[in-house]
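Left out: one protein chain. Kept in place: all the others.
The block that comes next holds subunit A.
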Amino acid sequence: MAESEEEVDVLVQRVVKDISNAFKRNPNIDEIGVIPCPEARYNRSPIVLVENKLGVESWCIKFLLPYVHNKLLLYRQRKHWLDREALVDITSTLLLLNPDFTTAWNVRKELLQCGALVPEKDLYLGKLALTKFPKSPETWIHRRWVLQQVLQRFSAAACRSQQQHGEMESSELQRSPMLSDQLTRTLHEEMKVCCDAACRYPSNYNAWSHRIWVLQHMARGNIKFFHDELSSMRVWVSMHVSDHSGFHYRQFLLKELMTELSQAPTSSYASQNRPSTAPSSSPPHPSHTEANGELTGAEASGDEERQLNSATVLQLFHQELELCSDLIQSFPGHETLWSHRRHVFYLWHLWRRDLEHHCSCNGDAEAVYASSDSDLQAVGLQSHVNGQPGADEAMEVEGTSLPDPHDSKRLKRGVPLPDPPSLTSEYGFVSGVLDSCCNHEQKRFAAAYKKWIDTVVNQAR
């Protein structure tokens, strides 16, 4: 085993080289790990590449880490010179072993700024580090910085082509297929990285708050993407019923969708032609119009569109509470599920209250009132705006088949919608659980839920 300073030097330099060669040999490495191996037993490099997995034998780490660590710090203090290539190799070795070493990420930020590194390479390094350290805050922080660089490059590229085609509108440019394809690819890749890290560590706060950040910065206003996320996450949360962060992500999606859909009308055609309604505050987005196209045909009037959006919101909340009920009954005693229910019902309560408020505030504009009325009629909520906020009984609606919220024609034909969630239905659900379940925890959570909605929702009305 190498012990003298000189020997360590030689050994470590070789190992760093072996690591960078492994990445050159196989650019598709998708996971890193440590191979437990207290001593150098074989006469071979401690870097092992098997298919797409890169392993480091554990014995060499105690030499490797302090060596690359000190080398970088000496460079940082301008006591030791390293060229760009050496810096790239040293920081990547260092960060795969200790990804919370902020300064090493900062060195890479500088390399990226001066063009010695491309963003894709750093997103890849971060992704690998997360396979071994799925929580690593600094890795997520660096990722957000790199993504911001990517976004800036996209908008710079859009500006350049705008100058070339002076007559084009910026929104059209942003829809330019090449740019938007690249952005979409990056977006999907981020979702994959987040999902992978979420699977590796339960209730991974950093992974899920990163996912939210990505949506806020890269998919704002993209209703279709939010819908897709909501449906693709359905299976995931059903298999991770203790993952509070995963459920919080659903709450975030619901809230965003609810907000977007409340800002009707959303199609550019309709907002141009109906100045009386609040304009959508969402900035133009590459796939914005495309995303809403199926919801809002250009011929749709604002009223119809509002009805449609209200119906979509009702559907979303109905389906979410159904999912929640199913999971609570299939997996008794999970605090996460009850906490999710609190939030979903609370969001629904807010939406409905805002709707009531909106209607009563616009008493002077009869047209708005009337159209709002018909909105509510369409979603089975009319009783609440007719001055009976206490009448929480759901309207009797026959039929149980749920219409596709995207299908405006079916709505026009008057396909029945589900009953709106109400305090009554929630009390009914709780007493059902209390009567039928013998799981002590489940009963405790059910009772706490009832108390919560009693206090927070019922008394606040």
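Observations on the model:
The working rule: a contact is a pair of C-beta atoms (placed from the backbone, for glycine too) under 8 Å apart; a residue touches a chain by one contact, two chains touch by 3 or more; residues count from 1.
Here is the rule we go by: contacts and distances are computed from a predicted model.
One chain of this complex is left out of the view, and of "Geranylgeranyl transferase type-2 subunit beta", "40S ribosomal protein mrp2, mitochondrial", "Regulator of G-protein signaling egl-10" or "GPI transamidase component GPI16", the protein name its UniProt record gives is "Geranylgeranyl transferase type-2 subunit beta".
Of the listed residues A:16, A:347, A:417 or A:430, the one in contact with the hidden chain in the full complex is A:347.
The chain that is not drawn here is touched, among residues A:131, A:307 or A:336, by A:336. When the omitted chain is restored, the residue from A:141, A:158, A:195 or A:423 that touches it is A:141. Listed here are the subunit A residues that touch the chain not shown: 61-62, 65-66, 69-70, 73-74, 76-77, 98, 100-103, 106, 109, 138, 141, 144-145, 148, 203, 205, 208-209, 212-213, 216, 242-245, 248, 252, 255, 334-336, 339, 342-343, 346-347, 448, 452, 456.
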